[in-house]
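Every protein chain except one is present and positioned as in the full complex.
So, chain A:
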Amino acid sequence: MPTAVIERLAGELRGALGDEQVIDDRARLRTYECDGLAQYRVVPALVVLPRTAQECARVVRACVAARVPFVARGSGTGLSGGALPHPDGVLIVTSRLRTIREVLPADERAVVEPGVINLAVTRAATPYGYYYAPDPSSQQICSIGGNVAENSGGAHCLKYGFTTNHVLGLQIVTPDGDLVRLGGAAPDSPGYDLVGAFVGSEGTLGIATEVTVRLVRLPESVRTLLAAFATTDAAGAATSAIIAAGVVPAAVEMMDALAIEAAEAAVRCGYPAGAGAVLIVELDGPAAEVEAQFAEVERLCRANAAFEIRIAADDAERALFWKGRKSAFAAVGRISPDYIVQDGVIPRTALPEVLRRIGELAAERGIRVANVFHAGDGNLHPLVLFDDAIDGQAERAEELSGAILDLCVGYGGSITGEHGVGMDKAKYLPRMYTDDDLDTMQLLRCAFDPRSLANPGKIFPTPRLCGEVPGRHKGAHPLQEAGLAEVF
């Protein structure tokens, strides 16, 4: 992109939005060079911080007129490089759009701007006895706009679902620069479910400028237990038994020995000594319901060889249980100089087999893997540990990380359960989907963004021009041919 184009754009946007909303000096641009996935770094050509939806639309229109790509960024906590800037593009940061417009407990709704922090929604709703259910681990800093882009989950999505289940309406800036409302305050708006299509589209279909979310009643009772097992197999069997008993816990989280070791080193969470795996099981709901089911969960953990069970007596103890789990990603820094956070999904029942295979793959490469996962829904977060200072380790770790994704896909799972495809996993997407599948997804993209200006290069490995005729079927998918998976 010629510098002159960006300079002209910067001048235009300064005039329209004011000097403080436009950043083009190199040193300040650098602070935006990556999101939560710091291994990719690209300095954007320009950063703009609109204060209103109209300003956001103004910026997009200017980009369209200049044929300059744009990337939206919330708090920049994403773990797949979804908000990685474009070197010749504009980074549109939504952090100044941070007004909570309405909290309507009687309607179980809130209307917020995209820069509002996830936890702030819950804080605003709590006085009325409500909260915002999706709770990614980064909820103290991640933004609702980013959650919408990534369809963020969290530990409690086993019972309560993901961002997509909690967004009713959106105002978006389309990639043409138009402000459009999708969905609404009430459910089942007539027409295509474009809210459903937009949530999780990782900034490739436009930028959310207002989000209507569902609020959930704070539960009457929350009961949490921590169970220690000798092996991950036993913990996995306990999880299966709980689900088979017809219990839908709010959360079932598992950590293996290495992850526990790291958490202990970092936050002294005091998990039972000698555990090969711990499970955190949380139930919530009406007291009468929770009491009955909690006793059953405790019994099933014991029946599946839990050697120690601790029951949180109060919120402080519950917080301690969660502290180890929630700090696990950062904690592995204590036991390894470098690490990759992986995010894959498998059918939950395949857990013991997949963990064994991960162990074998790791051993073959001389790499350690700490496992942290949302056991209830089969969402694995293997932490691949390596030392960049040791020759070849980073490459082996990267290769192992990819092999784990292949394993997930081979078991009928997914390459990402909550972190998104972004820049990081675009090359893996064809392992899950056929060319025809990806072509069909492109139809949606082209409907919204015929010029491919909205976050280009993310999600899809090979961007296609929208005028292009979608490719014809080219035979069976490689995975089907290899007998590895049914493309259902």
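What we mean here is this: a contact is a pair of C-beta atoms (placed from the backbone, for glycine too) under 8 Å apart; a residue touches a chain by one contact, two chains touch by 3 or more; residues count from 1.
By our rule, contacts and distances are computed from a predicted model.
Trainee: Have a look at "Electron transfer flavoprotein subunit alpha", "Aspartyl/glutamyl-tRNA(Asn/Gln) amidotransferase subunit B", "Glycolate oxidase" or "siroheme decarboxylase" and point out the UniProt protein name belonging to the hidden chain.
Mentor: "Glycolate oxidase"
Trainee: Touch as defined at the start, partner being the missing chain; which of A:Pro50, A:Gly89, A:Pro114 or A:Gly153 qualifies?
Mentor: Checking each option in A:Pro50, A:Gly89, A:Pro114 or A:Gly153, the one touching the absent chain turns out to be A:Gly153.
Trainee: Of the residues A:Thr52, A:Thr126 or A:Ser240, I need the one that contacts the missing chain.
Mentor: Only one listed residue reaches the unshown chain, and that is A:Ser240.
Trainee: Decide which residue listed in A:Glu108, A:Glu298, A:Glu317 or A:Glu398 touches the omitted chain of the complex.
Mentor: Reading the full complex, the residue touching the unseen chain is A:Glu108.
Trainee: Check the options A:Val5, A:Ala66 or A:Cys446 and report the residue that touches the missing chain.
Mentor: A:Cys446
Trainee: Going by the touch rule given at the top, which residues of chain A touch the chain that is not shown?
Mentor: 104, 106-109, 129, 150-151, 153, 157, 161-162, 164-165, 174, 180-194, 196-197, 199-201, 217, 219-220, 240, 243-244, 246-248, 285-293, 345-349, 374, 377-379, 412-421, 425, 429, 432-434, 436-441, 443-448, 459, 470, 472-473, 487-488
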